[in-house]
Structure formats: structure tokens, C-alpha cells
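In this view, the complex is presented without one of its protein chains, the others remaining in place.
Moving on to chain A:
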Amino acid sequence: MTAVPLWEVFVRPRRGLSHQHVGSLHAPDATMALRNARDLYTRREEGVSIWVVPAASITASSPEERDAFFDPAADKIYRHPTFYEVPEGAEHI
């Protein structure tokens, strides 16, 4: 028997929030994946919208290269507002 594909499940908990990864499941196709996701991850009204994505379609950054990969941001603390000195007396900034 062919292996049943793996799907990653994303749920929007309520309007105004973005979809969040909640787990994975196996299903033969997208329709079944959606139905299984509903039964598995929203039995207690945990969501108003579900995405299912074939796990094989996800491209992920590699944990081994995380230092080199994320390094460019490490020395740019001037991207944060707390880097700047605000003179005494300046308001609403």
C-alpha cells in the first residue's frame, strides 16, 4: 500500500488572529485532510478557519545553519526603537 501523505494543520483560532500551526495528520487527499483536521483539532470550537498543507511542500530553514542564517540581524540593534536616546522633555515619541 502507498504511504498515506502527511499534512500540516494550521488553525485560525478566531477572527483577527492569523492561522497557527497546531499539528499534523495523515490523509489520502486535501478534502479528507480538511475533514480529519476539523475532527482532530477543532472538537471544542478551537477555530474558525483551517489550512492543510502537504508536509512535503514545506521548505524549512536548516537548524544546523541557524547561526549563519540568522546572523545578519544580530548586530543591527539600531532597528529597535530602544536603541535611540530620546532627549528629556520630548513627548509622544
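One rule holds for everything that comes next: a residue touches a chain if its C-beta (ideal position, glycine included) is under 8 Å from a C-beta of that chain, and two chains touch if they have at least 3 such contacts; residues count from 1.
In the analysis below, contacts and distances are computed from a predicted model.
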Just to verify: the chain that's not displayed, which of "Sulfate ABC transporter permease subunit CysW", "Ring-1,2-phenylacetyl-CoA epoxidase subunit PaaA", "Spore maturation protein A" or "Anaerobic selenocysteine-containing dehydrogenase" does UniProt list as its protein name? "Ring-1,2-phenylacetyl-CoA epoxidase subunit PaaA"
Among A:A3, A:A56, A:A73 or A:V86, the residue in touch with the chain that has been omitted: A:A3
Footprint of the hidden chain on chain A, which residues? 1-4, 6, 23-26, 28-29, 32, 39-40, 43-44, 60, 62-64, 66-67
